[in-house]
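Every protein chain of the complex appears in place save one, which is left out.
Going in written order, the chains are labelled A and B, and every chain counts its residues from 1.
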Amino acid sequence: MRRFFANPYLVVVATALAVLLLPLLLESSFYLRIATLVFIFSLAVVGLNLLMGFAGQVSLGHAGFFGIGAYAVAIGPTSLGVPSWLALLAGALGAGLIAFVIGRPILRLRGHYLAVATLGMGLLIAMVFNNEAAWTGGPDGMLVPQLDVAGWTVHGTHAWYWIAGVSLVIGTWIAANVIASPTGRTLRAIHDSEVAARVLGVDVAHYKLIAFVLSAIYAAVAGSYLSLYDGLVTPTEAGFLRSIEFVTMAVLGGLGSVFGSIVGAAVLVVLPQVLTVFQDYEHIMLGLMMIVVMVFLPTGIVPALAGVLQRRTP
Amino acid sequence: MTVLAVDRIGISFGGVVALADVSFAVEPGEIFAIIGPNGAGKTTLFNVISGLYPPQQGEVRLDGADVTGFAPHTLARRGLSRTFQNLQIFFRMSALENAMVGRHLHERRNVVAHLLALPSVLRQNAETRAKAEELLGLVGLAELAGRAAGSLPYGALRRLEIARALATEPKVLLLDEPAAGCNPVETEEIDALIQTIAATGIAVVLVEHDMKLVMKISKRIHVLDQGRTIAEGTADIVRGNAGVITAYLGRHAQRETAHAQG
Partner (left out) sequence: MAEFLQFAFSGLTVGAIYALVALGFTLIYNASDVINFAQGEFVMLGGMVTVFALAAGVPLPLAAVVAVVITVAIGLALYRFAIEPARGASAVSLIIITIGASILLRGLASLAFDKNFHSLPSFAGSKPIMLGGAAVLPQSIIVLIGAGVIVLALWLFMARSLTGKAVAATAANRLAARLVGINTGAMVGLSFAVSAAIGAVGGILAAPITLTSYDVGTLLALKGFAAAMLGGMGNPLGAVVGGLAVGLLEAFGAGYLSSSYKDAIAFIVILAVLFVMPQGLLGRTHIERV
């Protein structure tokens, strides 16, 4: 029974089922929009989880990569005449490239040094988006032209629900593949004991970099989707608060659990929507949630639930 | 044909000399022990040989090639593996997975194939799993393969580290206190295991405090005290060496022993 639940592909199937069945259960466009946002943020968090939950490296600046993807699909068509789908690809590759270049020096750091270095990286990226108004529209942001694929303009919640949903299924499938592969074992080994991994022949720096680049690409694609869906991008998409939201989603759901990433994203997207009354209290809720979860449920929701279920079944 | 040569190794930490002028050579299939009182520098020596600390003086040679200061993963690729005094087990992985990670050097590591779950990955996983199961069988952990490493008893963890290190197919295996904290039965098992390993042609270098184990299975013993070599030879030679007795038991004991021996 436990082995069944431990299968990394279970979450792929579950996600596919959710994507297929939700439109039948959720009639209104408003709820489908929320689901679309959950899919988009889940995509970013699944990627971040590969870095934080599996490889064990913390990143407090991941919104930087999210923002690169978000702005790529805005600047590409607007200032460079590049079609949106190509800009999306470029954004993902660009984020991967930046992660590759910054990653080598940054990932040599540990613990809170790594945390602050990634924080600084994210903030610098956000600052560039905020200051270079000629390209990015500055603090007010810029409009994002809609995605145009072979004459068909992609817009509206129904289209983006499916794009984001299918992408998430693909994203979880890739994550599951990584987890079940030698690379996944290597990442988990690095997380548990770097020095042991080293003496077993693992080039630790290389593998941390793989996780970093992969998570950056996931974030960039998610950022591009959000931009295209909303039709607008502002520097807050690359900002500190967005980075912290991603980390909270990953930790809340449960680091090391792909399912947890989706749960965490769902909670943090749905809750503010449900509590619209508490608009002003958004920060207070976020802050409280971060504290309470880390104090009482340090492993996250999904592992905590799994623990309870395991103790019930002999 | 020497497989591991350590030549006048010296290292200091912030002015404190941890090792000075330490040299020895190990042949394939030999069981070579390094002993000495606490603080003698035994684990530091292992850390230097296995690439964790670069020495300030001296050379380490593997199969004749200079590998001084090489990174641990490069040394592993060249056939040097080790275990740790403070058990660096992958506690959140199963015993089997621990051994599987040890097969890293012998796996096909194409990341793109891993991302897309190409058929080669399934084959690779099966191969790695089979080899890992074999190794667990060798160290007597076959029934515990699926258990989380964190839930295994201490003696089993010591054997697991050995199995994992063996998975790399090393030429030289450094064992850092493999019997530490083990009861006499467990120590016997480790003893037999080490002899089996050496019989396959692997050079085993052993740091140990358990004198019975050391004297029984080692071909040669190298004694360190305060970072320096004070004796090297067979068990009998070392046992009777005055300097060794003084290092362990103090001058008073040395006089007593000399007196007892007439």
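Please note the rule applied: contacts are C-beta pairs under 8 Å (C-beta built on N, C-alpha and C of every residue); 3 or more make two chains touch, one makes a residue touch a chain.
Remember, predicted model here, so these are calculated numbers, not experimental data.
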Hidden partner chain, touching residue among A:Leu80, A:Val101, A:Leu124 or A:Val274: A:Leu124
Among B:Asn86, B:Ser151 or B:Asn183, residue touching the chain not depicted: B:Asn86
Touching residue (missing chain; options A:Val82, A:Leu109, A:Val166 or A:Leu232): A:Leu109
Touching residues (missing chain, whole complex) on chain A: 52, 58, 60, 105-106, 109, 111-113, 115-117, 119-121, 123-124, 127, 131, 195, 240-241, 244, 247-248, 251, 280-291, 294-295, 298
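Keep in mind that, in the parts below, only the chains that are shown with their structure count from here on.
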Distance between the centres, which are taken as Cα means, of chain B and chain A, whole angstrom: 42
Chain A contact footprint on chain B (complex, rising order): 50, 52, 71-73, 75-77, 81-82, 84, 88-93, 97, 100-102, 104-105, 107-109, 111, 113-117, 121, 124-125, 128, 164-165, 167-168
Residues of chain A touching chain B in the complex: 173-174, 177-178, 180-186, 188-189, 191-193, 195-204, 210, 214
